[in-house]
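Only a single protein chain was left out; the remaining protein chains are all shown in position.
The block that comes next holds subunit A.
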Amino acid sequence: MLVDRWRTALTASGRPVTVLVLLGILLAMVTALFMTYDLKGSLDFALELRGRKVGGMLLVGFAVAYSSVLLHTITNNRILTPSLMGFDALFVLIQTAAAFFFGTLAFLSLDVRLRFGIEVGIMLAFAAVLYRLLFGGENRDLFLLVLAGIITGTVFTSLTALIMRVLDPNEFMTLQDLLFANFSTVNRELLLVSAAAVVAIVVATRPLLAQLDAVAIGREHAINLGVNHQAVVRRCLAAIAVLVSVSTALVGPVAFLGLLVSNMAYQLTGTFRHRYTPAAAGMIAAIALIGGQFLLQELFASVVRLSVIISFIGGIYFILLLLREAGR
């Protein structure tokens, strides 16, 4: 009886489970390679340093992947990403504005937890405004959504650029270090705070996963099936705000990574079910980040930034996706 049930469960979900297991093995291999390759000098020091990097990349990978999957589901569109909607541009703007008004010294000497808390608070407020504007009314036009996102993103980026121009050069240098996607230095305390935030989000969104499957087939179907659509969308936007804060605070904006890994996850697992897609997308992201960072460090002697390569590949993939959608 139990064996039968296991068997039907396995055949019904065979492919996604296989994909998850394979991704898990691959991730473990890449991580082991990254941690142990060419260890020199003090073992403790090297392992601690590399461990911190791996931890950062795991967190960033999962945060970017999960936030993209959530946004895809609540907008019923697989091309939008939080990055496209201006989420990470806002986070950068918050940091830049803080540096401008209070100085980087005051900003950086603030307790990490407090600083991160304030940043997340502002991000959540933005998510609430976005919800009002985009999901509050009855005319939820997707094109409007995309346009509004691109425009808000551009506004945030332009404001950031403006503030940077009037910033004191020394402050500017410090800020640059803080903002640009950089996987080789990860602040230890920030790592802990981020890990706590990600765990909290996973715990808080776990009960939503089944409902998200219904949301994925469309708003009206979801309501008909008894999902409190508004509440689910609101919670997802809040989760996205926190996840984007985590990834941007740790390494800066990584455009297109979310788009790339979430769509790869849908294709590899062959399903939209949220039991599988966030985990798959998160592992693909972590493999790409850790593997990519390893290759860059060891083979290309860190002459290129990983985020540049990701943006390059992701950008091409984005265009391909657009062309495929247009061809339908």
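By our rule, a contact is a pair of C-beta atoms (placed from the backbone, for glycine too) under 8 Å apart; a residue touches a chain by one contact, two chains touch by 3 or more; residues count from 1.
Assume contacts and distances are computed from a predicted model.
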(message) Looking at what's absent rather than what's present, what does UniProt name the missing chain, "Glycine--tRNA ligase beta subunit", "SoxAX cytochrome complex subunit A", "ATP-binding cassette domain-containing protein" or "NADH-quinone oxidoreductase subunit I"?
(response) "ATP-binding cassette domain-containing protein"
(message) One chain is left out of this view; which of A:214, A:236, A:251 or A:306 touches it in the full complex?
(response) A:214
(request) Just the residue numbers, please: which parts of subunit A touch the chain that's not shown? (result) 76-77, 138, 210-211, 213-214, 216-218, 220-221, 223-229, 272
